[in-house]
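Okay, so here's the structure we're looking at.
Removed: one protein chain of the complex. Kept in place: all other protein chains.
Then we have subunit A:
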């Protein structure tokens, strides 16, 4: 008796062999990839501005600031949502939190129920995509495991200008090493939303209902 695997592969060969289908893969040229502008240039700044606009379009809150204002912005954001108990990934830069009065819980395998009792999470990011207003997390130490940015209702996400790239194919290239290291990726474009009821867009179903993005210079 042949296994399902052998049989399916056999069926595929039966369908394709001798049918003229067997052409070699043609190499993909990335379509729609523009190349990132030099950091510090006007073009780069325009790209970051585009990232801010498009992200805000999803009804996320987006702010730009210099590194010296970052701690104040994080503190203000957490206060605005009334977040008292805030979970953070173990590798997050502690300076970012120095202006906040909130109680910070460093993730050390906090249970899902424990996360559910946290009001907010603060993380860094891996890549930002200007054309689509997307933040990609590769869940390294300053972003934490996936559950952290999923269960609490408020996600404050800090991204550096130098992490923003113009387009999707460019982001895919930047993310290959993370994928090859078997890291999971989460792409986030605005807060959780549904249009399932008469196509009315409603923010916030299961994921965080509030996404607050702080774009920091540098």
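Here is the rule we go by: a residue touches a chain if its C-beta (ideal position, glycine included) is under 8 Å from a C-beta of that chain, and two chains touch if they have at least 3 such contacts; residues count from 1.
As a working rule, contacts and distances are computed from a predicted model.
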item: Name under which UniProt lists the unshown chain, selected from "Carbon monoxide dehydrogenase medium subunit", "Iron-sulfur cluster-binding protein", "ABC transporter permease subunit" or "Oxidoreductase"; value: "Iron-sulfur cluster-binding protein"
item: Sole contact to the chain not displayed, among A:72, A:106 or A:179; value: A:179
item: Touch list for subunit A against the chain that is not drawn; value: 1-5, 7-16, 19-26, 28-33, 54, 57-58, 112-113, 116, 129, 131-134, 139, 145-147, 150, 168-173, 176, 179-180, 182-200, 202, 204-208
